[in-house]
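All protein chains of the complex are present and in place, except for one that has been dropped.
Just so it is clear, A, B and C label the chains in written order, and each chain counts residues from 1 on its own.
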Amino acid sequence: MLVVMKNDATEAQVQAIIREIENMGYRGVPMPGALRTAVCIIGNQGPVDESRLLVMEGVKETIRVTKPYKLVSRETHPESRAIAVGDIKIGGGKPVIMAGPCAVESEEQALTIAHLVKKAGAQVFRGGAFKPRTSPYSFQGLGEEGLKILAKVRQETGLLIVTEATDHTNIELVEQYADIIQIGARNMHNYSLLRRAGHSSKPVLLKRSFAATIEELLMSAEYISSEGNNQVILCERGIRTFSDNTRNTLDLSAIPSIKESSPLPIIVDPSHAAGKRDYVISLSKGAIAVGADGLLVEVHHDPAHALSDGMQSLYPEQFGELMKEINTLIK
Amino acid sequence: MLVVMKNDATEAQVQAIIREIENMGYRGVPMPGALRTAVCIIGNQGPVDESRLLVMEGVKETIRVTKPYKLVSRETHPESRAIAVGDIKIGGGKPVIMAGPCAVESEEQALTIAHLVKKAGAQVFRGGAFKPRTSPYSFQGLGEEGLKILAKVRQETGLLIVTEATDHTNIELVEQYADIIQIGARNMHNYSLLRRAGHSSKPVLLKRSFAATIEELLMSAEYISSEGNNQVILCERGIRTFSDNTRNTLDLSAIPSIKESSPLPIIVDPSHAAGKRDYVISLSKGAIAVGADGLLVEVHHDPAHALSDGMQSLYPEQFGELMKEINTLIK
Amino acid sequence: MLVVMKNDATEAQVQAIIREIENMGYRGVPMPGALRTAVCIIGNQGPVDESRLLVMEGVKETIRVTKPYKLVSRETHPESRAIAVGDIKIGGGKPVIMAGPCAVESEEQALTIAHLVKKAGAQVFRGGAFKPRTSPYSFQGLGEEGLKILAKVRQETGLLIVTEATDHTNIELVEQYADIIQIGARNMHNYSLLRRAGHSSKPVLLKRSFAATIEELLMSAEYISSEGNNQVILCERGIRTFSDNTRNTLDLSAIPSIKESSPLPIIVDPSHAAGKRDYVISLSKGAIAVGADGLLVEVHHDPAHALSDGMQSLYPEQFGELMKEINTLIK
Partner (left out) sequence: MLVVMKNDATEAQVQAIIREIENMGYRGVPMPGALRTAVCIIGNQGPVDESRLLVMEGVKETIRVTKPYKLVSRETHPESRAIAVGDIKIGGGKPVIMAGPCAVESEEQALTIAHLVKKAGAQVFRGGAFKPRTSPYSFQGLGEEGLKILAKVRQETGLLIVTEATDHTNIELVEQYADIIQIGARNMHNYSLLRRAGHSSKPVLLKRSFAATIEELLMSAEYISSEGNNQVILCERGIRTFSDNTRNTLDLSAIPSIKESSPLPIIVDPSHAAGKRDYVISLSKGAIAVGADGLLVEVHHDPAHALSDGMQSLYPEQFGELMKEINTLIK
């Protein structure tokens, strides 16, 4: 870390900084410049708590040189991590396709879609039993009944199951029924839920908040890992920007960024980013071409009667086309 | 609501839309234009579920004319709402000043600051016992011990207490000790926590997420109100933008916007927006001049040794100056 | 267009709106709702000037149903437009690759790079003779000498030339030497330059401003077309967001959006978006997979001594790898 002094900082203030750095157990090396002095901290093994320095007299700002996470850092874990679920591996190999409806609506709906996506080549079935909704008046999911339907889908089709836990009241249930526990974008900052997921033996699919930097996403993965669960799959699903042609702006540069900074696998959800069915196939191809380890795609056999997000769900024949295109790309 | 058809939509598709609107219990009136037709929905008393229409053939988009919230809407509740807490009222009168440290660190620290801010004119003491932190390695608050210290502060100074509940494990405790339950920006989308706060008899201070529109903030207030608790105080604390001169960009236009759309009071937290002590006084004056119903300000008697956010905490003498400036503005 | 009245608008105000719409030569149809009335404008052939209505008593807002551009609109020009330059076509066929240094630095530099990119498969050579720079103290380009070098590159290699006109003082020169006139992102709102480009017989490569919506980009293309030049190639090069892992956030959803709204071809500049050499290959593959009509890529044989943007320039061998990967994608 570098502590930049104000350009009118006194020599006494610089010395006070150096003493404080020594109190913290490190060494402080002054670097006089034309306009001002900076003090470099050396000897630290992990993150330095900058707050004690920032508040001292004469300090302009601090500049971090090292990342604040370590369990999910490529620097400390150079080898890419593949997450094993059932008989598949997410990361490092062929992209894994997760597909299904936004919400589980009925056994018939779930099974119909599951058979269709299985046949087209998906390996994991997605579908929400608990739905976080912006409006208290919208459909909130079938709850445990939905989870039971998901279990039946697995039994009948052999597909693995990923479904969202939205809070402490349902994460234990989700853990029992699901193969992968999804933490949604709105919960990326819900630290008690992250810690709870960190105690699970099941892999966690952690979605990037639409307002989070890559570093913050990795800090949330660090929360999960710091409780012992290293099986974290990251998911880019679009960020909030001024651009209004899609619901969120899909940030595919997150893929090379995360691969550079972290050993964790990263998949892409093009459906929530686009908000429009017609863009999903092209953005999916883009995600795979950029290097995503998988896709999370919404598919519904009857979008016109879907209880949520029908507008962005692919028709089964579109999903079939998507799979064909993806297979062409990766062959 | 207006349903805009694609410009190659057929007459049969338009008729299908009109029939579906009638199935929903409303009337659909076609409006042919030069390039395309739109269908206007009339007769609805509340929000229309657009998802059933968006997925139909020939539909380009829907455009909402009415807001999706009603319990917190100025249209249905024209009169501004003042929230009574202890012997003060928040909203509609003199601005209420809430001040104190980011985190409660010790009884001595809390009492020292409380006496100072009380003397300068604050009416409510702020201080976190449970802290949501981006890093799992940062100080997470004193927990119930912190709440007990806050109770002591109230007893000794007569200040009211606002403190944050970060999840289901601590909201019941916070409710017992606090006069106002704070829901932080990162939890604005934590719907189960919002619902739980909606069952409380205590007023709720709801902070705007740094990525939320005004409408989404009001939808979160609607969640609380829909469970029966109408005592919601909103708080603007900066939004995330490309601009990097402050930690977040304080959006003071939120004040006239919210006052136009909702009867709820709105206060401003300049400390978290600015992230720098030196901007807090000027932004506080701006907030009051624009019409905020109060301020939530960080003050620490010894910022250099604060365990969190020391950099943005005012020194007690700065807070005294702030109070003097505010009093000049509102006299 | 829809004129939404305030919910306390009087009948007389609604009638005044209808009369004003009739004065404008259209018809106004009132649509009474539960809370408020809206008035639909019908009979307009082109964009309606909403400003006269927005300022009338009782009006809450207007909502546009039709787009404000027409010359570059897919609705009025359904067929995709291919722009012919020399013996190539941009749009509708195989992606066109434009490559070269950020700035022309010397004849030797330009020719060296040109031969390398030609050999790897590029069809167009890029290189700036006039450089818009954030700092007045940075290298501003070789000017006409640079253009002469570009002409020599064309003569020696057969590559077509794209280079930027930054203002009225150099657009005439650029027009003489270049095959395609580039208008940079910072000039997308420079309407007098757009109009001047609209008088040219040369195709124009119009880059999206990092702060522009797709609609604004198309409005700027409309400026060029409204002066008679229909040969406009659009270019996505990243938008400004809060996300800090790349210089700008590459918005690949711009591709399906533009293809839906406009017949114009759209290419992608991954170099300026990423700002980092290591991301350029993967983002290029993503752009082509999503459906871009071409790429604009920075390549330098000696990035360590480039006078501008060396950090994001590919090494020649990386460009060779890029071309191989692209050819695999599109075969």
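The rule is short, and it goes like this: a residue touches a chain if its C-beta (ideal position, glycine included) is under 8 Å from a C-beta of that chain, and two chains touch if they have at least 3 such contacts.
Source: prediction; values computed, not measured.
*Asks:* Out of C:His168, C:His199 or C:Lys324, which residue would touch the omitted chain in the full complex?
*Replies:* C:His168
*Asks:* Which residue from C:Gln109, C:Thr157, C:Asn190 or C:Asn229 sits in contact with the chain not drawn here?
*Replies:* C:Asn190
*Asks:* Suppose we count only contacts with the excluded chain; which residues of chain A make the list?
*Replies:* Spelled out for chain A, the touching residues are 2, 4, 7, 29, 31-36, 38, 40, 42-45, 63, 65-66, 75, 240-242.
*Asks:* Name every residue on chain C in touch with the hidden partner chain.
*Replies:* 46-47, 49, 51-52, 54-56, 68-69, 132-138, 166-169, 186-187, 189-193, 195, 209-211, 216, 219, 222-223, 226, 240, 303-311
*Asks:* Touching the absent chain: which residues on chain B qualify?
*Replies:* Spelled out for chain B, the touching residues are 211, 213-214, 239, 241-246, 249-257, 260, 273-274, 278-279, 282-283, 285-291, 329.
Here is the rule we go by: only the chains that are shown with their structure count from here on.
*Asks:* Let me check something: if the centre of a chain is the mean of its CA atoms, which chain is farthest from chain B?
*Replies:* C
*Asks:* In whole angstrom, how far does the Cα centroid of chain B sit from the Cα centroid of chain C?
*Replies:* The separation of the two C-alpha centroids amounts to 38 Å.
*Asks:* Compute the distance, rounded to whole Å, between the mean C-alpha positions of chain A and chain B.
*Replies:* Centre separation, chain A to chain B: 26 Å.
*Asks:* Taking each chain's centre as the mean of its CA atoms, how far is chain A from chain C in angstrom?
*Replies:* 31
*Asks:* If a residue has to touch 2 or more other chains to count, which residues of chain B qualify?
*Replies:* 240
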